[in-house]
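A protein chain is absent from this complex, but the other protein chains hold their places.
All chains are identified by letter, namely A and B, in their written order; residue positions are counted from 1 within each chain.
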């Protein structure tokens, strides 16, 4: 509620951000759509011509495309699975009374603050390297053959690295939510004769549902676009085994200079994200109302 | 000085008319209370007078000048908010001084006025504290201090006591009444509590669904309510309403009788009934009696009245103090 004077001033103050975001949303996207309909390669300038939907057909029929869609979803779901389950467990643990809780929290949060390129390179070289990595040393210690993670299980390795980065985020949010659970509710449940398990399922888990929703939403936004971790570890390989949609479009655009094909891929990525977003927005819309 | 007139004032939010149309005269020096159930538009009306909301139609005249288009700061009014709305980052001193600083007063003048206000309100020892270091009652006094330093034409209070506990509320009620007697400035006070309205007001404005049901002194409203709504809202415990045959006996659609105007007896009277619940307050006894033909009635007897659940009693109304209403709910006089 406000007076007319403040309301017109308000409109003026909102305008710059709305206009900027509107331009940011429309201009490049419109250009991508336009390029996606052209035969356009940076190595052959001046040869642009209208190509209809052939870029899309070319992109979609590329066997790498299905691999990339699969990998994109695998990364999102794999990381979500690890971080949500692990996050709940860690949050429950950190919510217990203990000595030095503040320091443990600091330790657990740290990976989230590490830039993706550092995280990926440290894991790739110092842990997963089959010759000098710590994992190789551990394997030899117990008499096993060292495993070349990035060559033999590239997607799994990337999921592991990304999950390490996002586990702190899930933990932190779930812990915050857990701490807002009313102590009296827990005591009431205890008075009602609920054991630890039933307290978790009937009290704690429903209380966390909003936070879990938020974790899934935010992480999905970022996980759909995992890029740096792939670039510095496997470069999408071996072959296209660890290529996701983002990386595939990048490769098409900046390695093969195929503007038309990359644009078509970009639009497909946007459509995929929108399908996912459609469901997510309905989820967060409900939780934010509450 | 300090007179406020509302002419045909209305307020519409979207398609919902919170206040359809109101005319009201408030005279200089009056203590006026707007009272009504929540959602009746009393706070909106106060905010319209303050200038925090635009009127949709009509005119607000303050001191003979049309103030309808004036911003809040130019209306010469002070307001005490329900949440006190103290500035949390400023000391008590700066909070009280803020309106003077905004008015561009001299530092010496500000210091003197703040000191005076603090003395009146017993805040001298707390001037350098932050609001969060004060108790609820002290915060309330700071809010009042901030309102009085600029010597406004009128004070506006928006449910100022609702966040205090019961004992403190009674105290602050007295303090505000005393302040009014000292300052003799117009005060408009919004509350949903009819006890506050009855004890503090010179004039009560009873509001319901954005309309004025009745304007009058506390005793006028008590003795001569214009309609069923006012009759039911003013007075505690609530007036008993009886309709049907017993009412027809008095040539009315509905009759009303206050609990304190029913005489109780254990052996004879007009209506016979059974005691449901007896509330013994010591000074008074409230009896909820299930009367045979007319439903549950509340009766108030002063002192102790030795009955319990299930006892049979007789009730006799004081016919002189019976209120009669027609089928539209308006008083028949």
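Basically, a residue touches a chain if its C-beta (ideal position, glycine included) is under 8 Å from a C-beta of that chain, and two chains touch if they have at least 3 such contacts.
Keep in mind that, in the parts below, contacts and distances are computed from a predicted model.
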From the options "Gluconate 2-dehydrogenase gamma chain", "ABC-2 type transport system ATP-binding protein", "Carbohydrate ABC transporter permease" or "Cbb3-type cytochrome oxidase assembly protein CcoS", the chain left out of the display has the UniProt protein name "Carbohydrate ABC transporter permease"
Within the entire complex, the undisplayed chain is in contact with A, B
Among the options A:16, A:193 or A:206, the absent chain makes contact with A:16
From A:126, A:144 or A:205, the answer for touching the chain not displayed is A:126
In the whole complex, of A:44, A:77, A:106 or A:205, the residue touching the missing chain would be A:106
The listed residue (A:37, A:51 or A:90) that touches the chain absent from the view is A:90
In the full complex, chain A touches the hidden chain through residues 2, 6-7, 9-11, 13-14, 16-18, 20-21, 24-25, 27-29, 31-32, 35, 90, 93-94, 96-101, 103-119, 121-127, 132, 134, 137, 140-141, 164, 167-169, 172-173, 176-177, 180, 187, 210-211, 214, 218, 221, 224-225, 227-228, 231-233, 245-246, 249-250, 253-254, 259, 262-263, 265-267, 269-270, 272-274, 277, 280-281, 284-285, 287-288
Across the whole complex, the chain not displayed is touched by chain B residues 50-52, 71-73, 77-79, 81-83, 85-89, 98-99, 102-103, 146, 150
